[in-house]
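Okay, so here's the structure we're looking at.
Heads up, one of the protein chains got dropped from this complex, but the rest are sitting where they should.
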Amino acid sequence: MNRRKFLHGGAAASLATVFIPKSVKAQPKLTLRMMNMETDPNTIEMLKKASTDYEAKTGIRFEIDTTQPAGAFTKLATSIKAGRPYDVANILFIGDVLILARDGGLMPLTPLIDKIGRDDFGPRILFPMDGQIWWYPYDYNFANLFYRKDLFAQQGLKEPRSYDEFLKATQACVDDPKKTGTPDRYGICLPIGSGPAANWLTFAFLWADGFKLFDDQWRVLIDSPPMKAKLVRYLTFFGELYKTMPPGMAQIGFAENLTLFASDKVAMAAYSGRMIHHLERFAPQLTDKFGMMAYPSSDGSRTGVNHGYDGWVVPKGPYSQEGYKFLEWFLTERLIDFYETLILHYQPTRWSIYDNPRWKAHPLVKKYAWSVDIMKGFLRNTVIGSIDTEGPAPDTRPGKVFEGFVFPEMVQNFVLKKLPADRCVELAAEKARKLTT
Amino acid sequence: MLGGRSRRWLPVLFLAPGALLTLVCVLLPVLYAVQLSFYRLESFIGRPAWVGVGNYAQLFQEARFWNALANGFVYSLATIVLQVALGIVIALLLNEVFPGRALLQGLTVIPYVLPTVVVALTWRWLLDGSHGLISQWARALIGANVGWFDSGGMAMAVVVLVSVWMWTPFVSTAFLAALKTIPGELYEAARVDGANAWQRFAYVVIPSVRPVLIVIVLLRGIWMFNKFDIVWLLTHGGPLEATEHLPILSYVLTFSLFDIGGGAAVATISFLFLAGIVSLYLWLFPMEEA
Partner (left out) sequence: MSTRRVLLYVAAGAVAVYSGFPVYWMFVTSVRDPKHLFGPPALRPGPFTLEYFSALLGVTDFPRYFANSVIVAAATTLVTLVVSALMAYAVARSRSRGSRLVVLAMLYGYMLPPLLLAIPLFVMFTRVGLADTLVGLIISHLTITLPLGVWLLWGFFKNFPVELEEAALVDGCSLVGTLWRITLPLSLPGLATTGIFAFLLSWTDYTYALMMVSSDARKTVPLGLAAMMGSYDLRWGEMMAGSVIITVPLLLILAFLSRWFVGGMTAGALKG
């Protein structure tokens, strides 16, 4: 008798706990969901506080789901396609945003942007499509190159301006004193795996070099003679560069670029402002030894950077209005707090922020004023490009090329499968066409 | 005892919950997946469009599908062979008597109880290109960097070896149990007849464990063909689809490319293939054995 009761009781209890709500404090009048892909603990902390404050003010609670950036698009798209969209979300890469917008999954944010004024926003960041603006971009996140000033000085190098100079510089920095074939320090690391990291960090050389993915009629230009030449030149250059890279470039994501540079395993790495924060925390001895530069073109005539950009979107759903209202509140009241959690990485998208007294007074902005100048300079002096913003107008097509990892695969075919450069370009053109027609 | 006249309803009652669950959560999804495979669907709540066998035709024309099928076979075969070989060796070892044997037996089972995620994480850490312990040892040994995940062959090898590490304990435990059922007299008789260790193994051990061997090979073959987590967590099917097999292809089609009909088609093909093998297996070895 006792045993049966115990068994039944246990079963009932365990099943019941599944249904009992977790919190016993006062229930909010509405619980909505936010998807967040900023994984910095300070930022997450700040978002949680903002959510708590908003709940105190309006009784609406936003539960925050933090996801890894590589899975963000899938997660957001799945939530929309499963009929349970997130009520507000931040996401990286405009290409993904436009794909979702085209599918009817997002609420336009044009009124919100116009209230602030489009002039306040920097270049190439709003990407209006079909007459609407679909996101509030909050940072530029340019992928640029970090290099060790001290090692360059040792080798008598100056900032390289062309592919050749760049290659020579990385080769000079490879440190293999005992000639073991496995250097203590490599020249550079650049991801090549099929993921957003490679899309972001590895291809800015192409924008500097004047590469264009589509023509005005949206025809794929990859295998057209002038573009093919640029790509072959790039692949050849990259192949040599690859020899100065540490092992595992096909496996690394975002984080390893930071750790390799900080642990003195590479003399050059690509990233955005987060690198500086990372050095401050993990390698303070390097904070006065690094320099920043944009990516060089093949002939040295121009430089380029890759867009990194993150923005807030409001998916279309039963509570879009609430998501919109939360976003308005957040951007008016808490934007600077948000920036302050990783101030050198979230490069402001609005001119007025650079003049904001609180923003300017931040100790890191003051300490690294030179680097802030360089970052601001990117807005004016370099070719800003990215795979998912190619083409004559904002559209979903380059986003498909982006999500299909056409460019990382092209590089993988060249350095891993060792196919001839021509063939790699042909395969890339084929795939790009297949994805965009 | 339950077949008695007055208690005919009892077995039905006992079987009901399980039968219901199987119906709703196993049979229905399978039928639903098959049904989905005949439609083009781009979102989980959208309106499907009938394409008949269009998804299948498209799949059979794509090199990516055949690549995934081949990878599945390679992975399955390689892991089976290695698991059985290693499993037998470990079982033979554990069959011997030596101090600390019980402890060793416990140790050998550890890989099997670990969650796949933990296994994947730990091995990725060990094989990290720059900082992983095994990478560093390999560098010291060979004098060159080993790109564990840089080539298709290496990546598949890593995936196979980690899988073998994880699941061999199942084989070795089963084998050990089978070994223990071999009567000592058989060994003695063989020894008296002048057989050496190898011959004893071949003529006493193998025939006695043959039924278990067959069961294990078939079961593990089926399971390994369909292992999703370990491959996904180690390589995501890369590089360049070198380790992409049918389960991963199905996942990618459904959640990355939002070709839900295509994903369902791959899943259906997998299911039909497996159902065929299971049917064959059950026909050869019916459930009720004396």
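Per-chain numbering from 1; labels A and B assigned in written order.
Going forward, a residue touches a chain if its C-beta (ideal position, glycine included) is under 8 Å from a C-beta of that chain, and two chains touch if they have at least 3 such contacts.
Note that the coordinates shown come from a computational prediction; the quantities given were computed from them, not determined experimentally.
In the complete complex, the residue from B:V109, B:A157, B:L186 or B:L257 that touches the missing chain is B:V109.
Interface note: of A:A153, A:A255 or A:A393, the residue touching the hidden chain in the full complex is A:A255. For chain A, the residues touching the absent chain in the complete assembly are 3-4, 7, 10-11, 14-15, 17-19, 22, 33, 38-41, 63-71, 75, 78-79, 82-84, 253-256, 258-259, 263, 274, 278, 282. By the touch criterion stated above, the residues of chain B touching the omitted chain are 1-3, 7, 10-11, 14-15, 17-19, 21-22, 25-30, 32-33, 36, 44-45, 90, 93, 96, 98, 100-101, 104-126, 128, 130-131, 133, 136-137, 165, 169-170, 173-174, 176-178, 212, 215-216, 219, 222-223, 225-229, 233, 247, 250-251, 254, 260, 263-264, 267, 270-271, 274-275, 278, 282, 285, 287, 289.
Keep in mind that, in the parts below, only the chains that are shown with their structure count from here on.
Chain geometry summary: the mean Cα position of chain A and that of chain B are 37 Å apart. The touching residues of chain A, when paired with chain B in their complex, are 74, 77-78, 80-83, 103, 180-182, 193-194, 246-252, 256, 260, 265, 403, 409, 412-413, 416-417. Residues 42-46, 128-130, 135, 139, 143-151, 236, 238-240, 255-256, 258 of chain B touch chain A in their complex.
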